[in-house]
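Sharing a structure with you now.
Here is chain A:
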Amino acid sequence: MGRVKIVGFACNWCCYAGADLAGTSHLKYAPEMRLIRVLCSGRIDPKFILEAFKSGADGVFIGACHPGDCHYQSGNLKTIKRVMLLKKYLKQLGIEEERLCLEFISASEGERFQKVVNQFVEKIKSLGPLNWK
Partner candidate 1 sequence: MAEIRIGVYVCHCGMNIAGVVDVKRVVDEIKKMKNVVVARDYVYMCSDPGQDLIKKDIKEYNLNRVVVASCSPRMHEPTFRNTIKEAGLNPYLLEMANIREQDSWVTEDKEEATKKAISLVRIAVLRASLLEELYEKEVTVIPRALVIGGGIAGIQAALDIANAGYEVYLVEKEPSIGGHMAQLEKTFPTLDCSACILTPKMVEVTQNKNIKLMTYCEVEEVSGFVGNFKVKIRQKARGVNPDLCTACGSCSIICPVYVPNEFDCGLAPRKAIYRPFPQAVPNVFTISFKDCVQCGLCEWNCENFAINLNDKDKIIEIDVGAIVVATGYEEFDPRLKPEFGYGRYKEVLTGLEFERILNASGPTFGEIKINGKVPKSIVFIHCVGSRDEQVGNPYCSRVCCMYIAKQAHLVKERLPDCKVTVFYIDVRAFGKGFEEFYTRVKDEGVIYRRGSPSEIYKRGDKLVVRSEDTILGEIIEEEADLVVLGTGLVPRKETLELAKKLKLSLSADNFLLEAHPKLRPVDSNIDGVYLCGCCQGPKDIPDSVAQAKGAASSVIALFNKRVVTVEPIQAYVREDYCSGCHICEGLCPYSALEFDSEKRVMRVNEALCRGCGVCPSACPSGAIVMRHYTDEQIEIQVGGLLWEE
Partner candidate 2 sequence: MRYLYYPGCTLKTTGKVFDDSIKEVAKVLDIELKELTNWYCCQAIYTPLNDAPSLILGAMRNLIETQREDDKLVTACAACYNVLLRAQNSYFQDQLLKERVDAYLEEELRERIKIIHFFELLEEKVELLNSLIKKRNSFSLACYYGCLLTRPKGIALFSNDINPQRLENLFSKLGFNIIDFGFKTRCCGSYLTYTKEEAVKDCVEKIVLSIEEAAGNNNCQILTTCPLCQFNLENYQNKYQVFYFTQFLLSLIKGD
């Protein structure tokens, strides 16, 4: 299976809090997942994701609030559209679209965070390293 490199983004109000809840509940998940905190998933510029793949990431994970629950009203809606378009672009570049994952996780969904992270890391492991560099 080997090592895979994952870059994760999490919005402070929902996903990052959900990840913290998974922590206080001592739920175990794949250590490959490392999160970069942003205030809102809307802060994530598509160029960060492309930069990540370019620099050696095998998978990029974005954790956002459920649609309708964004702390800043509609930031996550912008993220949904951006990810949809970006996936098409990634396909053109020959990057499997499953390597970019957008998930909605609320502050009370610690168990779900664990499940989603484990599933994503499994998926990336089965796809293998990207070897973009």
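Basis for inclusion: all candidates are chains of the complex that A comes from, given by their letters.
Here is the rule we use: a residue touches a chain if its C-beta (ideal position, glycine included) is under 8 Å from a C-beta of that chain, and two chains touch if they have at least 3 such contacts; residues count from 1.
What you see is a predicted model; the values in this text were computed from it and never measured.
J.: Tell me which of 1 or 2 touches chain A in this complex.
T.: The single touching candidate among 1 or 2 is 1.
J.: If you look only at chain A, which of its residues touch candidate 1 in the complex?
T.: 5, 7, 12-14, 16-17, 19-20, 22-24, 26-29, 31, 34-40, 42-48, 51-52, 55-57, 68-75, 78, 82, 106-109, 114
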